[in-house]
Structures are given as structure tokens and as C-alpha cells.
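Removed: one protein chain of the complex. Kept in place: all other protein chains.
Up next, subunit A:
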Amino acid sequence: MEQLKIADKTFKSRLFTGTGKFSNSETMRDAILASESELVTVALKRVEVGNQDDAMLTSLAQSSLSLLPNTSGVRTAKEAVFAAQMAREALETNWVKVEIHPDPKYLLPDPVETLKACEELVKLGFVIMPYVQADPVLCKRLEEVGAQCVMPLGSTIGSNNGLKTRDFLEIIIEQSNVPVIVDAGIGRPSHAADAMELGADAVLVNTAIAVSPNPVAIAKAFKLAVEAGRMAFEARFAPQATQAQASSPLTQFLYD
């Protein structure tokens, strides 16, 4: 399988994971390890910056994971830029997942503020991964301001509803010059495989792993599904027929 490259980093695994909603840090760490994910997103607001004993950070520090701080909780571009700078200082990474959701109910991303924040953050030297609505035009605009990838949603965060935005994800994947990572809404390994078969470069899965009765086993299932989906995409599919082609009742007269 091809390796995924975002900015200057290459990834063997096309499954990104998160750290929220787990019942304890050990389960979180074990599940992330089982997923073989190399990039794990962490809500900056959950971390005690400057505290060497922060439970979440210490349990993740034991492995070879890259941390991807996210700006969850901010409502404007200005707050996002500030949070990103804080994350850079605290976690020593210039990667940031830009999440700006002024709507606390569905946590839907604000396209206007996201674009503004990304433009600013690129200038400040960040590698940005913007969480966005599955909006093809917005994704192109983000690419133009220098986003190194885009993260359109499959359905609302935490819904486990799968790829409700499929038609738009297809357009985004078709048009994008940067990696497309389907984020949010992936509830089952089959959804993840589905996204990979569509041609997504990676997926990010958190709730579906954290809230499963068996996070470690489901994490492994997600890993396998992402690999299978990617492998299938690279192998390409046999043509799909919508019906059997037995006769041609409309054109048969030409040959009678």
C-alpha cells in the first residue's frame, strides 16, 4: 500500500484516532496501540498544560505516537489561533487540528471562522488539519490558503451514523490536491472501509472505539477495515452492473 504523506510526515497507518470518551487512560492507550494509529488527537482543553503528571499525556508518552492537539472548545478564529499557539508551546508540535464549533449542540464547524483561522495559522508556520463540513468549495478554499489536508465530516461528531455526506465527500476527494481525511460520524469498521474505498486518504475514529464495550478489539477491527478499504481502492474494483444485460428491447429493431 502507498504511504500517506501529510506535510513532511509519512504514515504507515491511515487510521487516526482520538483520546476522548474512554473510561480510563489505560484502556485508551491499549486501544490506540491496538489500532496501530500513529496520529492521535488530543483536546487541548482536557490537558493540563505544564503539568508533567497530566494523566492523559503521560499514558500517551509511553508510545511512539504523534500527538495532534485540537482546538475543541473555541468559537472564533481568534481563539483558535491563540489555542494553536498554546498547543505549540505546550506539546512541542506545530501540527494542529483546527476545530471551531460555535454550536455546542451538534459541534458543527464554522466555515467562515475556520477559513480565517487557517489562513492565519499557515502564516504562523503551522501544519493545519481543518475539521470542516463536507463542503467541496470550502475544501478548495482551504487548500488555497495552504491547508496541508482537509478533514470533512461523514456525519455529526459522535453520531456513529456513517457517511451521510457521501455525495459531497466524493466531490471533495475528486477535486482535492491535499489528503482528505474523513472525520466524525464513522461508527463501524464498515463505514471506515467505505470511506477508504471512496478514495479518502485516511479516517479519524474516536467515539466508535472509546464507547465500544471492547475498545481494544474494535480498534483492531478498524485497523483491518481501513487497510482493506485502502487496498481495495488501490486495486480498483470490478465494474458494477445495475442489471443483467440479457437483451436490448429498445435497439433490437436495428438488427431484426
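To be clear about the criterion, contacts are C-beta pairs under 8 Å (C-beta built on N, C-alpha and C of every residue); 3 or more make two chains touch, one makes a residue touch a chain; residues count from 1.
Keep this in mind: contacts and distances are computed from a predicted model.
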Identity of the absent chain, which is to be given by its UniProt protein name, from "Carbohydrate ABC transporter membrane protein 2 (CUT1 family)", "Phosphate transport system permease protein PstA", "Heme exporter protein C" or "Tyrosine lyase ThiH": "Tyrosine lyase ThiH"
Which of A:2, A:48 or A:174 contacts the chain that the document leaves out: A:48
Option touching the unshown chain, where A:37, A:160 or A:176 are the choices: A:160
Positions on subunit A contacted by the hidden chain, ascending: 20-25, 43-49, 73-75, 79, 82-83, 86, 102-106, 158-160, 207, 210-211
